[in-house]
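Left out: one protein chain. Kept in place: all the others.
Letters are used for the chains, namely A, B and C, taken in the order the chains are written, and counting of residues starts over at 1 for each.
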């Protein structure tokens, strides 16, 4: 076991997979010689060579297309999109091709591509370094969509993603690369070494795609969330003094509906929380599904807490971010509802 | 007044706007000399010249980018994307640019672009001529998203969209171009001339963006739907003998929440219906919002009826399509719930 | 407003006008030099403006690109082209009679798929667009299999999921055709990069229409192929039309499409796409070049879309009815036939006999295929298949939907 932050955990996952499987290749902008703008691929090109860890042109659509072709030719590509905000130029190749290839060829062709991309705000990145676009991928049949909230899961899920024969869009909430941010930017940063999930095995292990994790058991209300917001929700529930059951979705597709439903049926209340904009976001799917399955057990409306329906503004980052206060208010409202 | 099908109504809207406003230009693949693969722009180039009605290269991303630049330079472009399934190459220009320009420039720049695109299945188009991707646009802050269900609305909404200074993604359910399809492919096609909404004024009029329409008043259950599914829902409610209030959303963004909420509070039951795939789709937003606002009035869970979470398969079009039976079953289920 | 200064490309001729192909830059057969396969791209820049042709007007094969194929090979090529055409004709008729929902012919462009398929090795991976059905003929996919796809019947290789003509063939190393234009072009480059990474000498070949070359994917393919010197043959089929729009709208008004190559540091050749021998020779050259590590080649095939775009199209709305008759590069089948006759290896009689044989072959295949069902007639594929292959294993939500559909159908 070692102490790792999320960047180290992700690096370790790729290192292990490059070592275990000669078919694994890594590609992306600035990821090779330099080791990535977040240093996530640091040292990998030196260790595995520039034919396994490839710098690419700045063309997200080309990167994904090339990765698909490589995947069809037997490789197992891990493509990095430098920021999730820059994944849109690749949207056609992801939606029309990567997600559809197995289906349209009746299983004869497929491309086991993993697309890693840092998402979320809180790093003063302004409207083009802060987005959380998981919702527009979760809606696309044929993609798996994953977002870890800690180093342990990050490594285990990334190894699962790389080994998965289906395409996986792997979102990395960059605000928690270095520590479990709880939504209070003015307080001293907490490193992962101070968190149990910062304990990460050195070697190979997997966290299965498609399973939620109950981060904290509780009886009063179920909080369904993922990514950075897991830590915000834990802190908000604590500060509000509410015995919340907090579930880290981890995998948006496939979604572990059973775990969510079992919990909400038990608590009778639910708050759905994500950082992405609210309108038409993945929270709608979570809320709608839970409502359908748990209607007769609900004692209060399911509320959603999310980013406002605006771009992520540079100057108002903390007014935009759905922080502890906004989460706590929602928790109180569902608890008060009678 | 005249009898028009949806293609004629859309053509009339563009004809009128090209005539009224010299800033209006139309561009897209095959839309000029030829008049469009669905003939929606037939005759417009001949009438207004090849500098107002432009054939373009086959590059959806380039079309939208060019339209943005034209819009910034004072024109009012109407871009056609030949099929909604081919809009993804333009996704970056739509999401990162068209939707964000006014915001990031604090109102100094904007591009009043309308993007028209035929959507939906039922024409044996297979997985790449049948998609309904409204959900991935409704989630994007800064876009208006519209889908008419009949010729009258099509013309009035398109004129509103062209005059709107915000970008509008205008979806045209191609299955109902020629008549109000009710989900029964084996029955004789009904033309728009047999439907009251096939009566369309010859001249200029607007249908406001952002208002639902109550297609049919009812007391038992509220059906929230749009596009082709409006007609399927009307027929399904009739065949199931259920006194449903059927609401045509028409405008996904902005969404007329009040009308929906008022209705559901009255009926106490709700079914949300769309043709797009279910998971993570716009139905989630509708269901979640209605649940939040109407929880204490609900007598049954809100159900969603939608396309299956697979690509639209050529051979199984009618097993895929959420037809009358699937809608009626959901209606019965919410009525039976006690 | 002041009068517009916008330039708008011209159509060469509209309905009722006389086809005018004077815009085409042609070179006499045999005139264009044939450089060594290891030539740097920068040294063949001017070739992008020439037209490589082998067959001259008197059906003789001339010049340095003459591939010197055995007569038997040429006969096989002719057969494949004629089979492609016979197949297309029959399927077109079946679509017209309502048996098939949609079809796309390759009429007039048969030399490209066939000659290129023959010039490549079986291990080379093909990423076609939808007008290279000749590749399937060359690689020997049974016609029945193709027809079953067109019918979406119980033996449909696509399990009912794709529009007609969107074939694929893993064992034949032919990639799945996408309804989204151009997307396969950079994928082929990725495949080729992987071939190089894995140290093999297989090459990838891919095809795009001149209209589709406007898509971003074309640029990505060119760029990645150039940066990594990928072993790939990038074929741009300039059949002058993209549905209704003339090639000027794809950027062909002021320069050839082959000339995009040099801009990316890629050798760009321009070939008479209706000349079986020239297409074969150029493909061999490009394949050898790629196989030997000298990088990618862009090939512009100058040809003509003799038929409608697809069965959904009506070209009389946008071009002269008789334009193909005036097309200066002729018909690829007729030209190869003429050459074989000229060299004494073919005759009108053998040609008629072969035509009849191939038509019979197509008819037999059709008859067999329909016994496996049609889109609307039993036996039909199980709709449950709709839920398979979305993922490798069916996740819970799809299992639920599958069950829901089953229940719905049992209701009757």
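Just so it is clear, contacts are C-beta pairs under 8 Å (C-beta built on N, C-alpha and C of every residue); 3 or more make two chains touch, one makes a residue touch a chain.
Given the structure is predicted, the values throughout are model-derived calculations rather than measurements.
Visitor: Which listed residue (A:26, A:54 or A:95) would be found touching the missing chain in the intact complex?
Guide: A:54
Visitor: From the listed residues C:87, C:103 or C:264, report the one that touches the chain absent from this view.
Guide: If we include the chain that is not displayed, C:264 is the one touching it.
Visitor: Thinking of the whole complex, not just what is shown, which of C:55, C:166 or C:223 touches the missing chain?
Guide: Touching the chain that is not displayed is residue C:223.
Visitor: Identify the residue among B:30, B:80 or B:97 that touches the chain left out of the display.
Guide: Here the residue in touch with the unshown chain is B:97.
Visitor: Could I get the residues of subunit A that touch the absent chain, sorted low to high?
Guide: Counting over the whole complex, subunit A touches the hidden chain at residues 22, 29-30, 33-35, 37, 49-51, 54-62, 85-86, 88-89, 124-129, 278-279, 308-311, 313-316, 319-320, 325-326, 329.
Visitor: Tell me, which residues in subunit B touch the chain that this view leaves out?
Guide: Interface residues of subunit B facing the absent chain: 25, 51-52, 56-57, 59, 61-62, 65-75, 89, 92-93, 96-97, 100-110, 141-142, 144, 165-166, 210, 253-255, 257-258.
Visitor: Spell out the interface residues on subunit C facing the chain that's missing from view.
Guide: Residues in contact with the chain left out: 1-9, 40-42, 45, 193, 196-201, 214, 216, 218-220, 223, 226-231, 248-251, 253-255, 259-265, 293, 295.
The definition used in the following text is that only the chains that are shown with their structure count from here on.
Visitor: If you average the Cα atoms of each chain, whose average lands nearest the overall Cα average?
Guide: That would be B.
Visitor: Relative to subunit B, which chain's C-alpha centre is the most remote?
Guide: C
Visitor: Using mean CA coordinates as chain centres, what's the subunit A-subunit B distance in Å?
Guide: Chain centroid spacing, subunit A to subunit B, equals 31 Å.
Visitor: Can you work out the whole-Å distance between the CA centroids of subunit A and subunit C?
Guide: Once rounded, the distance between the two centres reads 41 Å.
Visitor: Which residues does subunit A have that touch at least 2 chains other than itself?
Guide: If we look for residues of subunit A contacting two or more partner chains, we find 89, 92, 96, 100, 103-104, 141-142, 253, 255.
Visitor: Please set out, as single numbers or ranges, the residues of subunit C touching at least two other chains.
Guide: 158-159, 161-162, 166, 178, 180, 216, 390, 397
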